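Provided herewith is a single structure, encoded as structure tokens, for subsequent inquiry.
Of the protein chains in this complex, one is absent; all others appear in place.
Now for subunit A:
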Amino acid sequence: MSPLWLLVAIIVFALVGAVLGRNRAVSCVNGNIATLHSRPGYYGSYVLIWTALPAIFYMVAILVAQPFYNSSVIDTELRTGYTQSCDLSLARIEGDADAETPAICEDKEQYETLDTRRALMRSVVESVAIGVSLLDEDTAAKLHNGLVAVRPTLKSVGVALAEDVPGAVVDAANRLNEVNATGNMVLIAGVVLLVILGFVLSYLRVKPRLRARNLVESNIKVALVLASSIAILTTVGIVLSMLFEAIHFFSQVHPFNFFFGTEWDPRFTSAGREGGGEGSFGLIPLLWGTLYISFVALLVAVPIGMFAAIYMAEYANNSVRAIAKPLLEILAGIPTIVYGFFALVTVGPFLHDAGAAIGLNISATSVLTAGFVMGIMLIPFISSLSDDIITAVPQSLRDGSLGLGATKSETIKKVILPAALPGIVGSVLLAASRAIGETMIVVMAAGIAANLTANPFEAVTTVTVKIVSQLTGDLEFNSPQTLVAFALGITLFVITLGLNIFALHIVRKYREQYD
């Protein structure tokens, strides 16, 4: 029985239990439900919780534990199998000084030293196990005794193997099937036991005086607390997973070379080859590209966003505001992939042609292209945040300034903007953090060559582009070429987190002034 059906069975049974529990509560008081402590439904829910939850927890625990147990079983089985066959072959060639080391011993050596080899063998054993379970009893017995070849036999039931496998693998696969069968038994027996036990105990406790509502509600509250800690878990997950892989990376590449290196040349080696070229992983050119593009983007977005916000907050009448504000906010709802495509097929070629017309050589993917398009994307972030902040400046400040004879623009420049400055700085910082973490626009419009250049017409690359390019395609998770993406990721995370916290801090501090 698959876990999904088991889950369905548990839930169905628990629902039946809930109905029974509710009916028992009602019949206990002969239908006079006013004398119950809680409304009848709560007695049903109480039985439901006790019937379903322990069994589900047990099921999840077993399902999580089983793969770990399985792999340890496979490992011990393979090790003993390899050792036995190796010893046998060694004994056979004993005394023969010219004989080469038997192939099986090399396999054993590889298995014991290489992680990748172990993972590969594990998956081979798993697929053999599936194949064996599909065979009829007779053939399975033959296979077990080594009377038929493994590969063609398994192919007949639709399991394709890349190479023929030693007998140890078949033994391990058989053992795995046994373990799986036992595991299944333990799972189902435990679930049945827990469901029945939970039902009987809770059902017997259903009495008019049972404080069912309080018991059910405390369970609900636990669920609510768990749901809200998922946010924390996500952050912890982000930090831990990236830190873990980044530490792995830093054990192969010195942190100093990463953070202060000025050359980016990871030199992809083909997957599976050990060693290979030592690449250089300098963060500086990527960081430079990221900051340069973000700077250009802010150069576009800040003036446009600010002036738009000022106009909408201070000058525009309601009808203009009602049209302009949502229109600008559409810009924030457009997926970044669309901006990337816009940059790639429209803005890039346009800037290239325009540059050629006035004698400038602007490459189609350049700092300018990516920065300009990203600037468009950031306009609504700046304008709506600044709009809110400008509107939040108390009217008395405006009235005071206007009463002294200042024009509206003088009031804005000399009174409102200084008062709103911290909030505006906050919004610019938030926009900057967006720009730094933005991926699709730069992937499509900034280029992939890591240049340390100040020329805005040339292509540069960014941290996010390199995360994408290091992690797409064939992956091998132990090479620094792949792991560097996590080091880049945590750098990005720390930078944006720092900017966000700083920006929120500024915004919050500002808000307190007029409350």
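As a working rule, a contact is a pair of C-beta atoms (placed from the backbone, for glycine too) under 8 Å apart; a residue touches a chain by one contact, two chains touch by 3 or more; residues count from 1.
The working rule: contacts and distances are computed from a predicted model.
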Name per UniProt, for the chain absent here [options: "4Fe-4S ferredoxin", "Ubiquinol-cytochrome c reductase iron-sulfur subunit", "SpoVR family protein" or "Phosphate transport system permease protein PstA"]: "Phosphate transport system permease protein PstA"
Full-complex contact with the absent chain, from A:Ala103, A:Leu193, A:Ala454 or A:Ile501: A:Ile501
Option from A:Ala25, A:Leu143, A:Leu298 or A:Leu492 whose C-beta touches the chain left out: A:Leu492
Among A:Leu15, A:Ile304, A:Leu397 or A:Ile448, the residue in touch with the chain that has been omitted: A:Ile304
Identified contact with the non-displayed chain, of A:Asn32, A:Ser72 or A:Ser241: A:Ser241
Residue among A:Cys28, A:Leu154 or A:Ile412 that touches the chain left out of view: A:Ile412
Hidden partner chain, touching residue among A:Ala34, A:Ala91, A:Leu204 or A:Ala227: A:Ala227
Chain not shown, touching residues in subunit A: 67, 213-214, 217, 220-221, 223-225, 227-232, 234-235, 237-238, 241-242, 244-245, 303-308, 310-312, 315, 324, 327-328, 330-331, 333-342, 344-346, 376, 379-380, 383, 404, 406-410, 412-414, 430, 433-434, 436-440, 443-444, 464, 467-468, 471-472, 477, 485-486, 489, 492-493, 496-497, 500-501, 504
